[in-house]
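Note sheet for the following structure.
Note that this is a trimmed complex: some chains were dropped, and none of the rest were shifted.
Note that the chains take the letters A and B in the order they are written out, and that residue 1 is the start of every chain.
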Amino acid sequence: MIRFNCDYSEGAHPKVLEKLLQTNMEQTAGYGMDPYCNKAAGMIKDKCLRQDMEVHFLVGGTQTNLTVISAALRPHQGAIAANTGHICTHETGAIEATGHKVIELSSRDGKLTAEQVAETVKSHYSDESREHTVQPKMVYISNPTEIGTIYSKKELFELSRICRENSLFLYMDGARLGYGLCAEDNDLDLPTIAQLCDAFYIGGTKIGALFGEALVVCNEELKKDLRYIIKQKGGMLAKGRLLGLQFISLMENDLYFEIATHANKMALLIKEALLKKGYSFLISSTTNQQFPILPNDILVRLKSKFEYSFWQEIDENTSAVRFCTSWATSPEDVRKLVEEIENG
Amino acid sequence: MIRFNCDYSEGAHPKVLEKLLQTNMEQTAGYGMDPYCNKAAGMIKDKCLRQDMEVHFLVGGTQTNLTVISAALRPHQGAIAANTGHICTHETGAIEATGHKVIELSSRDGKLTAEQVAETVKSHYSDESREHTVQPKMVYISNPTEIGTIYSKKELFELSRICRENSLFLYMDGARLGYGLCAEDNDLDLPTIAQLCDAFYIGGTKIGALFGEALVVCNEELKKDLRYIIKQKGGMLAKGRLLGLQFISLMENDLYFEIATHANKMALLIKEALLKKGYSFLISSTTNQQFPILPNDILVRLKSKFEYSFWQEIDENTSAVRFCTSWATSPEDVRKLVEEIENG
């Protein structure tokens, strides 16, 4: 059985493990106050071409999202998100558990538009009894989105402009950021994101690390006392250096981008094979997640050799599913899947 | 200026005030442990034809909703509600502030159907990674709804059946329950509600009381330690008897239903006048709230003499607004509004 169901089936990239091994018996301070976290933070600041940022390392994505949102909002405030957003769908109400409503806007491609956000804010403040409704204060976006699409520089710029005009924080969930930044049609980069967002995270768990997300805080307002809140929410790793070390490995020689590019390439091979057979897709993705719509009988057949994720029923006979590649996906395994598709 | 914008513009029905005056200098125990609360609870149990219930008196609706929901749910559970529901729209995220997601289902008439609920539950439990999503555990409905519609006995029965089959609590927000039960097309009554719901409240604030809601808890599971949670959420009135006294007045001789019937009658006079002029409505309501769609120029003219609530923009030239009557609405004031409409 070969797994294409997600991008966290294996352990870590060998270079990441190597660094952990080399430093294993060193003694360092705990809780992220060690030289390795410091070095990793510096590497990320350099890549963002911005030194006036804070970088914190957390273990996972849900933890990072709930920590940032809880730190940023007052009790009556909420975060706007696309209804496909991870915080709406797959975090078991983690944001609500910290007391905040997620203001869900409908979206077909997983993205929010500046217009949608502007309208939501306008509608809130033009209501005479606005105090009876949740105040929008943050915009949460994922890039790439949960369905593999990416924001263009222009889209992000517009979102950022609307957010700043309306005193909203713009926060980007970058669980798969590398895959997005390495997509062939991408025109965003880290320095631009660091200019346009108030906070974002560079996902490690799904791109080469054993675990770990690098939270980058750009807006001064969001920096204050963040470590207290990371600790309170259970996100402060005792042996924090394990996170710093992993991100050093990923940033060195741009390994992060190299392996993300590989994963995207693997995904496009699968996409091509599916297109060639005439299958349509739920959405057009250029990143490591592909969402083809396939006949159920084909799916049953594939299931015997390959794991994929069921996504949604389309009609009686067809379903949308997800194929995922990662830094660890081998061309050999992709070839097997492509063959199976071609013979489908 | 005559106010038709809501049903809480005046104080209390004179009989309610009278009781407060008569008992003012009596000494009683505090926090709802007095004989008046006890008596009022008994009267409500009698009217529900059910003695194995608990009745608690709280000050307001948001407070009641957040207390019940917070008491009923575990951290990972949420309440299903129509997207027009009060807890979704006009409680500033009170439910989320207690840690729970409101699972919003779209609804055109303000009501939830048993099918919608069944599908939501099925979809949750058929998901392999259900633990990553909020578990539906309660169904929140309003009767009448926030847009004036009411549940039929059949509809409530079906909802109740689905809830019991799926171990969901069914909770009815009865902020305007009297208006619903006295609507001309209503076939529900208190005993039926007390059989079909796990908890509900009989709204006093909007029907004759200075303030106050009688929370009725039918399901044994929801009774335990509820007073602790009422206290914690700030809903336990020191001079609790004020609530008991008001509900005694409202229950005596069915004053509650008498004044609700009056309000509905007043609302239908307005509805008729609007229909006669050919105006359409956002939704057909037989209760004390009417939602006509009117030309903006007519609305501007009315505004000089009458308060109404703006509801939503329909198009460039027309808007839906709300006219509300109450126990306190005088036929004289309605006549003035009707005349203005007829001359519109």
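Brief remarks follow.
In this section, contacts are C-beta pairs under 8 Å (C-beta built on N, C-alpha and C of every residue); 3 or more make two chains touch, one makes a residue touch a chain.
Here the structure is a predicted model, which means the values were calculated and not measured.
Note on stoichiometry: the full complex in this file contains 4 copies of its one protein sequence, with 2 placed in the shown coordinates.
Going forward, only the chains that are shown with their structure count from here on.
In terms of their C-alpha centroids, the spacing between chain A and chain B amounts to 41 Å. Residue ranges on chain A touching chain B, taken from their complex, read 75-76, 78, 89-93, 96-102, 104, 128-129, 131-134, 310.
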